[in-house]
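Here the complex is missing a single protein chain, while all its other protein chains stay put.
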Amino acid sequence: MTQSLTQAQLVAWLGAFRDAVHEHRAHLTELDAAIGDADHGTNLTRGMDAVMALVDSDDVPDTAASLLKAVGMKLVSTVGGASGPLYGTFFLRAAAAAGDAETLDAEAVLGMLRAGVEGLASRGKASVGDKTMVDALAPAVQALADAVGRGDGLPAGLRAAAVAAAEGREATTPLEARKGRASYLGERSTGHTDPGAASATMLVEALADAVA
Amino acid sequence: MTQSLTQAQLVAWLGAFRDAVHEHRAHLTELDAAIGDADHGTNLTRGMDAVMALVDSDDVPDTAASLLKAVGMKLVSTVGGASGPLYGTFFLRAAAAAGDAETLDAEAVLGMLRAGVEGLASRGKASVGDKTMVDALAPAVQALADAVGRGDGLPAGLRAAAVAAAEGREATTPLEARKGRASYLGERSTGHTDPGAASATMLVEALADAVA
Amino acid sequence: MLREPVVKKLINDPADVLAESLRGVEAAHPELRVDHEHRIVYRARAKSDGKVALISGGGSGHEPLHGGFVGPGMLDAACAGEVFTSPTPDQMVEATTVVDRGAGVLHIVKNYTGDVMNFEMAGEMAAADGGVDVRTVVTRDDVAVEDSTYTAGRRGVGVTVLLEKIVGAAAEEGQDLDAVESLAQRVSDGGRSMGIALTSCTVPSAGRPTFDLPEDEIEVGVGIHGEPGRHREALTGASEIARQLVDPVLADHDFTTGPTIALLNGMGGTPLIELYLMYGEVTRLLASAGVEVARCLVGNYITSLDMAGASLTLLAADEEMVRLWDAPVSTPGLRWGA
Partner (left out) sequence: MLREPVVKKLINDPADVLAESLRGVEAAHPELRVDHEHRIVYRARAKSDGKVALISGGGSGHEPLHGGFVGPGMLDAACAGEVFTSPTPDQMVEATTVVDRGAGVLHIVKNYTGDVMNFEMAGEMAAADGGVDVRTVVTRDDVAVEDSTYTAGRRGVGVTVLLEKIVGAAAEEGQDLDAVESLAQRVSDGGRSMGIALTSCTVPSAGRPTFDLPEDEIEVGVGIHGEPGRHREALTGASEIARQLVDPVLADHDFTTGPTIALLNGMGGTPLIELYLMYGEVTRLLASAGVEVARCLVGNYITSLDMAGASLTLLAADEEMVRLWDAPVSTPGLRWGA
């Protein structure tokens, strides 16, 4: 299978993520109310609305790298809070990894996502188990890598990544947070799903949907 | 019937009023919450506790006039709000009317209460129908005057006064207030009993009980 | 040590709120002196001889009013009553005697039956004692209340803050008692206020909210004692609520003939971010009505415990009032130029 990610699919990804954020806005904010400050849904809605205004405009960047970079910049400059720099860094690093590749085959997509997630994790100084979005994103990258290693192709690989992200998200529930606002709660942070892990899962699912 | 009010009965009156205020403190405050500022029960409790501390002390004044004057001064200096100067003036004027009379017969008691109520009404510039304590006190004085005119004697006269006070209190309910805080509510003050009329009724009832 | 009944406030026994709060005022402000027996807040350093002194007072629960406005350029003393209860005449007599510097004393009274009667009795007592020349100004700026000779008349609210500042400056610069009194009356006459509440407040000794208000309604025309307003209306956006504050104030007095001093006041439970937002809405309406705001205050200045809500006060000022407004003031609640 030598499928590759098209510019239209990238745009569809962003649109699907925006839609998911809209649909689950209240839920994300509720998760954040429990162990944070009740704004995660609002933050991402504001950011993805700004991103889509850019994507839907006439001068939408026409290469993967330039589009992803513009998305990252837009998120950094509109979201604020923790998730702004984190998702912003994800897209900026993904953009850098995409470079001037003409086509984004499974390998390239993997490289892009891995760079994005590594950038995000190092921006947040977070590791798996800290109860953050990294807990959803790192397993997703790993699942995609495994799939690519098996030669499964992009749609199947991304589907596996989405499943892994959701599992990672669920796994945050029992954890005591070590990073972000939830860490201030100490033991009281256990028993709640991390809002960032929830939104990150939507990001991976949106990508899987876009290339399905 | 030539009964007269003893110093012990005066003290019993004050004690009975204090007890009534204590018992109905929450109710008085509730009435005040509806059309005022939710402190009438608290104000009178504070004042009557101070009065009884004075009355129960060793150097309780031993004439009617000096006792009533001390009570008036104490209320003025501890109650504050509207009811402090009003009840304070009531006792100060009653004291002046009592003068150095050796025995307080029905006529003297009537003169005392009338002076007290007139003083209170002129302090508050209030007339019957303004929805204030005057609405309970003025009819009480009138009932006592009628009884004294009929030669009914003090216990019966004060009982009649208490009944008239209670009727006056009930009559405040439909009124629109023209004086005090309740007047700020305009039409919304109707349908609520005036807290001061309620406490004033207790004052008259306490006196009737003390000479019964 | 659990408290009974439970009132969700930072207090001990509800009966001790005022006394204990004054301990904190004393600890926080070495520039003030607190007479705990009489519950009077004084300047630590009294005014110099020959200057008119200003006293105000009223129920507590309106902080920073009045104790927070004691200091150079504003009040000489403030008498504190129990929460929402006027102080008593003996407090006022004591304060009057202490602050008089031989030039007389102005009593600043908000028009509430209790305050008026207690200050009246204090005036009678002070006059009987002889000596101090006491004048009184009664503020009555609340346009929510219909005025009439048969009723208690309008409440005194926000203009009291502006009056204490402006007249305090006049006294500080040495104006005599007649001048101070007539200035105070002019300020009082030129002020109009209107308030709304989003929630009731809870009087500590009562233990629960004075009134209940559905989630989608506001009280319009409230005073500063948690009393209900003139009527209820549906909760709307800030721009509409601003109109409910501005319109009745402008309808009652002409503010287009000179400089206006504005106070957008919080009731105690409303955060500053909302007050500023409201002020933005208010100034827009004032501008389109041709009102020129020369000076303004936005914040919690005359409050109603923890009530959420806001009031607007406009003062039709003149150049002299604006000059006195700008004069130095140094109190816990207002401070500039010093």
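Lettered A, B and C in written order, each chain numbered from 1.
As a working rule, contacts are C-beta pairs under 8 Å (C-beta built on N, C-alpha and C of every residue); 3 or more make two chains touch, one makes a residue touch a chain.
The structure presented is a predicted model; accordingly, all values stated were derived computationally and were not measured.
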item	value
Chain not shown, its touching partners among those shown	A, C
Which residue of A:Arg18, A:Arg46, A:Arg114 or A:Arg169 touches the chain not shown here	A:Arg46
Of C:Ala126, C:Leu162 or C:Met278, the one touching the omitted chain in the full complex	C:Met278
Option from C:Thr199, C:Thr260 or C:Thr313 whose C-beta touches the chain left out	C:Thr199
Missing-partner contacts on chain C, residue numbers	1-3, 6, 8-13, 17-18, 20-28, 60-61, 63-64, 68, 83, 198-199, 215-216, 234-241, 264, 268-281, 283, 296, 298, 300, 303, 305-306, 308, 310, 330, 335-338
Hidden partner chain, residues of chain A it touches	29, 33-39, 42-43, 46, 76-86, 88, 123-124, 178-181, 183-186, 188
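To be clear about the criterion, only the chains that are shown with their structure count from here on.
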item	value
Chain-level touch network, classified as line, ring, star, complete or other	other
Per Cα centroids, the chain farthest from chain A	B
Centroid distance [mean C-alpha coordinates] between chain B and chain A, Å	75
Centre-to-centre distance between chain C and chain A (centres being mean Cα positions), rounded to whole Å	54
